[in-house]
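Left out: one protein chain. Kept in place: all the others.
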Amino acid sequence: MTGYIPHTNEDIQKMLDVIGVDDIDALFLNLPDAVKQKGRLNIPEGRSEIEVLDRLNELADKNTVYKTIFRGAGAYNHFIPSVVSSLASRSEFLTAYTPYQPEISQGILQAMFEYQTMICELTGLEVSNASVYDGANAAAEAAVMCMTRKRSDIAISDAVNPQIIAVLKSWSKASGAQIRIVPQVDYKTDMDAIAGIMGDDCAALIMQSPNYYGVVEDMQQASDITHDLGGYFVASVNPTSLMLFQAPGEYGADIAVGEGQPLGNPLAFGGPYLGFMAATEKMMRKLPGRIVGQSHDKEGRRGYVLTLQAREQHIRRERASSNVCSNQAHAALTATIYMAAMGKRGLYDVAKRCYDNAHYLKEQLCKIDGVSCNYHPFFHEFMTSGVDGKKLNQKLSDQGILGPFEVESSLLWCTTELNNKDDIDKVVSIAREVMT
Amino acid sequence: MTGYIPHTNEDIQKMLDVIGVDDIDALFLNLPDAVKQKGRLNIPEGRSEIEVLDRLNELADKNTVYKTIFRGAGAYNHFIPSVVSSLASRSEFLTAYTPYQPEISQGILQAMFEYQTMICELTGLEVSNASVYDGANAAAEAAVMCMTRKRSDIAISDAVNPQIIAVLKSWSKASGAQIRIVPQVDYKTDMDAIAGIMGDDCAALIMQSPNYYGVVEDMQQASDITHDLGGYFVASVNPTSLMLFQAPGEYGADIAVGEGQPLGNPLAFGGPYLGFMAATEKMMRKLPGRIVGQSHDKEGRRGYVLTLQAREQHIRRERASSNVCSNQAHAALTATIYMAAMGKRGLYDVAKRCYDNAHYLKEQLCKIDGVSCNYHPFFHEFMTSGVDGKKLNQKLSDQGILGPFEVESSLLWCTTELNNKDDIDKVVSIAREVMT
Amino acid sequence: MMKLIFEITKEDRRSVRLPMSTIPSFNIPKEYARGQRPHLPEVSKIDLVRHYTALSLRTHGVDNGFYPLGSCTMKYNPKVNEKTASLVGFTNIHPLQSAQETQGALELMYDLKTMLCEITGMYDMTMQPAAGAHGEWTGLMMMKKYHEMRGDTQKRVILVPDSAHGTNPASAHVAGFDVKSIPSAADGGVDLEALRDAVGDDTAGLMLTNPNTLGIFESRIVEMAKIVHEAGGLLYYDGANLNAIMGQVRPGDMGFDVIHLNLHKTFSTPHGGGGPGSGPVGCAKRLAQFLPTPNVEKKGDTYFLQHDNEDSIGSVKSFYGHFLTLVRAYTYILSLGADGLSDASRIAVLNANYMMARLKDTYTVPFNGLCMHEFVMTAQKLKEETGISAMDVAKALLDEGIHPPTVYFPLIVKEAMMVEPTETESIETLDHACDVLLSIARIAKEDPQQLHDAPVTTVISRLDEVEAARNPILRYSISL
Partner (left out) sequence: MMKLIFEITKEDRRSVRLPMSTIPSFNIPKEYARGQRPHLPEVSKIDLVRHYTALSLRTHGVDNGFYPLGSCTMKYNPKVNEKTASLVGFTNIHPLQSAQETQGALELMYDLKTMLCEITGMYDMTMQPAAGAHGEWTGLMMMKKYHEMRGDTQKRVILVPDSAHGTNPASAHVAGFDVKSIPSAADGGVDLEALRDAVGDDTAGLMLTNPNTLGIFESRIVEMAKIVHEAGGLLYYDGANLNAIMGQVRPGDMGFDVIHLNLHKTFSTPHGGGGPGSGPVGCAKRLAQFLPTPNVEKKGDTYFLQHDNEDSIGSVKSFYGHFLTLVRAYTYILSLGADGLSDASRIAVLNANYMMARLKDTYTVPFNGLCMHEFVMTAQKLKEETGISAMDVAKALLDEGIHPPTVYFPLIVKEAMMVEPTETESIETLDHACDVLLSIARIAKEDPQQLHDAPVTTVISRLDEVEAARNPILRYSISL
């Protein structure tokens, strides 16, 4: 037998005897002949592990790996302590599934409970689920949570990550709800436009801060406006930034969502990442996806279970408001261990280092003749214009540096704690070269 | 606090209070002032994990890693299935020590018991210990096992790996025993010389097969001669080769030793590897190092313990014949998992592939004008002469191939299952180029 | 009692540090600054390691024992998959690097989709969806768009057999369809008459997994396809059960127009305690234009992401899917190849039939005949006779180190236990599980209380789930 099959020929014979058929083909007699597969699948023969590793190494080697990265735009190059993957890759965690049997799944359940607690702490909100697919889907799920018969349209700032807007638009086609775009001015949501666009029939406003361009938005003001209009305020946030900047709970957001990748998950060409969601207690029963709750056994021992399952698809079927089944458990576990490893002070240091590095870089870049910047508050990403992005990125690449992301004719820069002064000074001097 | 220390300042204060001293310095008052260290150690300041990884990556990158290797000479480039390190690196195995408390160490004890069984199976002998430092030290320990007051000298073939001979010589300086070298003729031990050299006062003859030059020796004959002279016969063997070639037990060896590296341990610039040792039951109580035995608990459940400890240094102290304490447990565990993963047939296939590849390579090389080979039976290593090694190795290196090892003016080639026909043909054609 | 990480936290403990920096500190503008810092844990390295190691030891995975959780395909997760998925050339590439710099990643995705298309008989495929349910939604949105583009605006109904997995009706609902349930026939398959009655002008499509959730192959699939297609509807294949049919029959050949796969089931990527999964969606040619953007394409020898596609339903996810999960599935398919995949299905079916044969006299099987890769049995009779429910049987299995089957699903079978052994389990493992199940049935008669009390060897006994839902405690309250 090929593959990972333990059966010897004798085993197979013995099993066929017990079943009472002559051969394995007999087990497939229900398959209509007309559609049954005739030949072999047209895919290559199975390979040995040696060959498989050769092939995968060959593919991996075809990708350019940068040690120094100044690109973010939704995926962030953070340091992941070795301990995180050592622990997360324990095979018990990897090879378990959704903890339907809590008595032999207390470990993963407790880890999820810790995750929910950490997300609540980060966002300043009261309840969290155990993750959804990614930050964009988290935003879309949040939108669904806010919709009612009367208020089904969703307003979203044009300064939100375009991928989130795109996913939200795909989602909106399901319900026919309209997506109303609140314009931006100079990379910042136009606060004055919110009321006019939302009117009194919008379910929610979704804002992102720091937004796609890195700008820290005036979330308090946007939240107040939205609430005055009777809508829900949904904040899409970068988790790292919450160590420094106002938490959604502090400015009155009803729901906070975000992309959890920065919390210990690698860039990995875009996935798997995780979407986190937190909300006020009032919205608890509208949260989609898995939720872990605390309980106790007969002996009164504390334990954890999947709870509020009445919301979920397997119970509610076509009346469920979300279809989420498998979520991002392992990515959330990784985020949990990452947050525990970094700790309160460590994660603060990361955020502050991101911040300082970005501010230093911007300060230096803006000194270069011909480079223009805006002066909104920002976290670790910012825009510059005036530089030839193609040329700059080519030069940076030659030096082993992944440069900023080109957004139309401008550049979106990002720094994290993994950039240091030498790198930054080098980038600035290359930018200076390009400008002269 | 720096490093991996969990103490807060408060903790330290509390502990000092309980101890009843004012500060930590007070705990070091017993140290004579005259010798106490005054300043800081002159080593760099501690670095963050980011910096440490940078530095270690930098060092690793300075080494040339060859994908294709035709060099052996004591360290063999075998395929190690992913499952081996996944399992061996389970942190319970890594962070445990010698199983002094069997009740919480049944896992590692059982694995060692399995290891001993596998080594017995491979060597065809009756008892095995749980590993010693490496193949060379295993040979030296075997020599010690054979020595008596009357017979203390050790004969060893000149065709044994020179590193083993070197270590044996270092060992011999301890006891003053003489090492008598049995000469080789054309890379094979001179059978006719054995009797003359050993006489009737030699404790043992140590032979290696396949020997340093790859040649499969006539171990049966050597064993018979040795026994006729009243000496012990010690066989140093390559474990992989035992899938194809006569086992030490089959030709009557009293002790078999060898380097266990080929059993799933990486090249790793020479270590850690492991020395294995097996012997006849008669010599059981002379075996050095840790030995695991089967026992049972009160309820009659089968279990494993360190046994025959009366032989060991911690009981016998200056009357112990070996000082081994820490051994190569984890390398032996790795070897155990490797042998279980490869299995009876898999390891046979590896051995046969090594063999076929080497024979094909030799056949091809010997066809080249000016290359000379000998025609002794061999496993996966063989000698050629007539080629300019420096030149050849440079050319091979340019093609990403680590060529044969230069032994004086000849070349010692090795193939394993990781070499394929394309590689071999390429090497042959490069060799042909060099010869013209 | 196992402490929470917050309960071993101590102010000022820390375990990770950053390098020194020579960059000056910049102030955070006060009006945007956070008030109180979040109370994240503060623990030492050794306590961190012990804590999560201990949690892992309170978690049962495939590596710990048999896990015949029906519909979830808990097969062996090869370690080589983890090795390839951790290659730096995969883990450390930014999703917004140029195509030129990520040819290896794109080639892998393209190769994988080509092979998955071949396995399923589909024309094209997207790798974007994050899981099975997400794939369902994606596929349904494509179906919706298809009908819309043809002006078939009345096609608002998705038909779903009553045996279907909960995600099917839920996805249809979330995709904005109305859901109509189709009853099963006496043989466990879809009732053709009922299907004929249900289809109409409003039929957007039928969602089906085949074999269905009873583990029974819908042998009338060709007729079913005809009925639905004739009504202008589309056939959606829930690929959760592909493990039964690889190399035996292809959904495309059965008449399915859209399909999602669960890479975390059939293709051996680990389930990770509940995810991440990956739910690629394949489709017939006439639906290909609706696939989400971006999709990976090849031109000459070059791979690229096609972002422009006017008719696409748009993006369903950030970036391009669960890339590292794709790496694992790709590794698996390369390892098995055509014959290996076919063998996997054949032995999966053999294993299920073997267990069924050994158990069916004790635990009733509601539908006669052979099963495919899984089967449903019921504890109903047992319950009537002894009071022992499927849940009790499940808990008793825990005490033997065996993960129970899926219980109480599918909903159409009372006291259901859905058993999916998978092909990677040996006859010895199956025999042991059968022996245990048979002995539980005996104990049910002799000493039912013992089973009501189960599990007793676990770190905790049965938990009060009602209380948990009534008074939800969803986070630890950090008191300072």
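Every chain is named by a letter (A, B and C) in the order it is written, and numbering of its residues begins at 1.
In the analysis below, a residue touches a chain if its C-beta (ideal position, glycine included) is under 8 Å from a C-beta of that chain, and two chains touch if they have at least 3 such contacts.
As the structure is a computational prediction, the values presented were derived from the model and not from experiment.
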Quiz item: For the chain omitted from this view, which of the shown chains does it touch?
Solution: A, B, C
Quiz item: Which residue, B:357, B:384 or B:410, contacts the hidden chain when the whole complex is considered?
Solution: B:357
Quiz item: Per the definition of touch given earlier, which of B:235, B:347 or B:411 contacts the omitted chain?
Solution: B:347
Quiz prompt | Residue touching the undisplayed chain, where the options are B:160, B:371 or B:424 | solution = B:424
Quiz item: If the hidden chain were put back, which of A:24, A:83 or A:431 would touch it?
Solution: A:83
Quiz item: Taking the full complex into account, what residues of chain A touch the chain not shown?
Solution: 4-6, 8-9, 11, 47-51, 81-83, 86, 91
Self-check item: Residues from chain C at the interface with the omitted partner, ascending
Solution: 8, 10, 13, 44-47, 49-50, 53-54, 57, 62-65, 76, 78-79, 424-426, 428-429
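We adopt the following convention: only the chains that are shown with their structure count from here on.
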Quiz prompt | By count of C-beta pairs in contact, the leading pair of chains | solution = A-C
Practice problem: Could you please state the distance in Å, as a whole number, between where the Cα atoms of chain B are centred and where those of chain C are centred? | Solution: 46
Exercise. Please work out the Cα centroid separation of chain A and chain C, and write it as a whole number of Å.
Key: 19
Quiz item: Among the residues of chain B, which are close enough to touch at least two other chains?
Solution: 49-50, 81-82, 86, 91
Quiz item: Which chain C residues sit where two or more other chains touch them?
Solution: 12-13, 15-19, 43, 45, 49, 53, 78, 80, 82-83
